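The complex is shown incomplete by one protein chain, all other protein chains being positioned as in the whole.
First chain written, first letter: the chains are A and B, and each begins at residue 1.
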Amino acid sequence: MKNVLRNAWYVAGWAGELEGETLLARQLLGEPVVMFRDAAGAVHALADRCPHRFAPLSMGRLCDGGKAVECAYHGLRFDSAGSCVLNPQGGTIPKAARVRRYPLVERYSALWIWFGDEAEADPALIPEFDFLVPEHWAVGTDHMLVDAHYELESDNILDLSHIEFLHPIFSSAAVRRGEIECVQDGSTVWSRRTMLDDDLPPFLRQAFGIPEGARADRWLDVRWNAPAQLALWAGAAVAGQPREQGRVTPSAHLFTPASETGTHYFFAIGFPRALGPMAETLAAQNIAALRGPFQNEDKPIVEAVARRMGTNDLQSLKPVLLAGDAAAMRARRILQAMIAAEAAAAAAPATAQPA
Amino acid sequence: MKNVLRNAWYVAGWAGELEGETLLARQLLGEPVVMFRDAAGAVHALADRCPHRFAPLSMGRLCDGGKAVECAYHGLRFDSAGSCVLNPQGGTIPKAARVRRYPLVERYSALWIWFGDEAEADPALIPEFDFLVPEHWAVGTDHMLVDAHYELESDNILDLSHIEFLHPIFSSAAVRRGEIECVQDGSTVWSRRTMLDDDLPPFLRQAFGIPEGARADRWLDVRWNAPAQLALWAGAAVAGQPREQGRVTPSAHLFTPASETGTHYFFAIGFPRALGPMAETLAAQNIAALRGPFQNEDKPIVEAVARRMGTNDLQSLKPVLLAGDAAAMRARRILQAMIAAEAAAAAAPATAQPA
Partner (left out) sequence: MKNVLRNAWYVAGWAGELEGETLLARQLLGEPVVMFRDAAGAVHALADRCPHRFAPLSMGRLCDGGKAVECAYHGLRFDSAGSCVLNPQGGTIPKAARVRRYPLVERYSALWIWFGDEAEADPALIPEFDFLVPEHWAVGTDHMLVDAHYELESDNILDLSHIEFLHPIFSSAAVRRGEIECVQDGSTVWSRRTMLDDDLPPFLRQAFGIPEGARADRWLDVRWNAPAQLALWAGAAVAGQPREQGRVTPSAHLFTPASETGTHYFFAIGFPRALGPMAETLAAQNIAALRGPFQNEDKPIVEAVARRMGTNDLQSLKPVLLAGDAAAMRARRILQAMIAAEAAAAAAPATAQPA
């Protein structure tokens, strides 16, 4: 896949997807990847294509106590470094018999994969999603494939003015007249939407603990990090009271390109374990509740937009931009600059050693 | 879509398809179009793509009493001229926030759309289909999508020798030996097939009111107008009697390209209201009866022909032409000349103002 940032962490799946003997196959950035967990609990990712006759390794099986993957076709085995460790036909193992391994890190309930230069794969570069740390949060997770470019998904979260029209159930009278603030902090973009003195519908009032009859201040804070990893804090407090006295629900919206035209949408929601056993229940209920609008409202319209755009780049179609597009445009510019810088670095001659 | 006549009226739908709050989406000449009817009953067509983020307007809703279409994604509203009349995010409405509107005319029970120069969109150019005027005729209408180039559909109607082989139920002994006449009248092509002294099967004898035991003169008159609008008068009279003493059933076969490879087939049949309440019944019964052979006999073979032809132009495949192809070839030449003339005019420099 071209025109994509390679020196970056992408979400490849949820940690809970790798259990027991599972070989998890997924196409990411156009490349077929197989993931598994070894007996010690460490997670691994290999190119999902045997170098012998190109069968997907994910059709095979995990063996040697999770230390190797056996190809389903002719039985070659590869360890987690991608080296062939068994040629069942005997004889020496050809040096070329190896598959690419990808750095894979388990963090924030997710599996993070790196497609670029392995030397630069520093886990400290993973953006912070503390509300997905399973020790302290009950985390609900889900996954869906969307037939659209991943930047359209970032755009979708960065302009939540769509809530009023696409998700009336989550809307309230003040969403339209809310204040929007777009802030860039380094390469992080914030899109903050504040709706003061709002009249919440009962469903939202209960979720945020606003007493009947009381008006509310409501906010939707979205944080974007390249390439397409977003956190959304949705909160509300009794009108005029400080935010700290209200409630906030954090959710994660993590997009990884499957191909030029398809995107993995990993979404999650966290409830603090301090709530007790209710936290797990809330996480399960709320992640299920999110799937409805995401699947039946966001996905159809984002996919329809992608069909209308065809293979054209957004800017080439000269969109009429509105106030709510500021954050999305900022994020797009940052990402394109990072991709351009990466391409320039790849094209540059190696730095000469000073004499 | 290329190599298609743009300064021409095409059928975009049936008038009855626009009711109440309906937003009718259809791909025509490769372009997505949304159609609707306002409270005053006037019909309108807009490009089905919001200029903001390119969502299909047809996913939204008709509002302001049918005066505007609201985008489902971020709520912009467009009037029937294609101008944005509401930006819910406030602020000024950007001048570029407009969508193309297409001239759309309701006539002969159909919606006629114009893709070319709006200044030339003269409704008088719509070919006459008097037998579809709902005041005087009970009209049955239907619609089907065919995976074939629209000219193959015109060809199909212009050479009704296929009836004997494809539609044996509509055939009779004399169809094969019928006289064929191909006449060009301006840019109209007529294909007339006359079968004298025919022995009609009971089904057809009853339809045309030929007494049992009597022989019949039968005719099939087809009129073609560019780009692909055909009328077919199927008639029969007792052998030797003047045509005026027989019965005629007129039908319309109106083809609009959806894309390079797909065609909308709008078909209709008319029965004079002078027949009384029976006219509506006949229209309903006969349009349903036509769908069977159209869907199960014509559509499969025309689509199979299209698959065999692939992306090749008919002439490049050097078809072996027979007598029955004369009208189709005439129509194709006229249409190609019109398309070429339109392309030449578009390429020509603007006429200089005489000094």
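The working rule: a contact is a pair of C-beta atoms (placed from the backbone, for glycine too) under 8 Å apart; a residue touches a chain by one contact, two chains touch by 3 or more.
What you see is a predicted model, and the numbers here were worked out from it, not measured in a lab.
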item	value
Of B:40, B:124, B:274 or B:320, the one touching the omitted chain in the full complex	B:320
Touching residues (missing chain, whole complex) on chain A	32, 49, 51-56, 59-60, 70-75, 84, 87-91, 94, 96-97
Residues in chain B touching the chain absent from view	155, 159, 161-162, 164-166, 176-177, 300-301, 304-305, 308-309, 317-325
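One rule holds in what follows: only the chains that are shown with their structure count from here on.
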item	value
Inter-chain centre distance, chain A versus chain B - centres from mean C-alpha coordinates, in Å	48
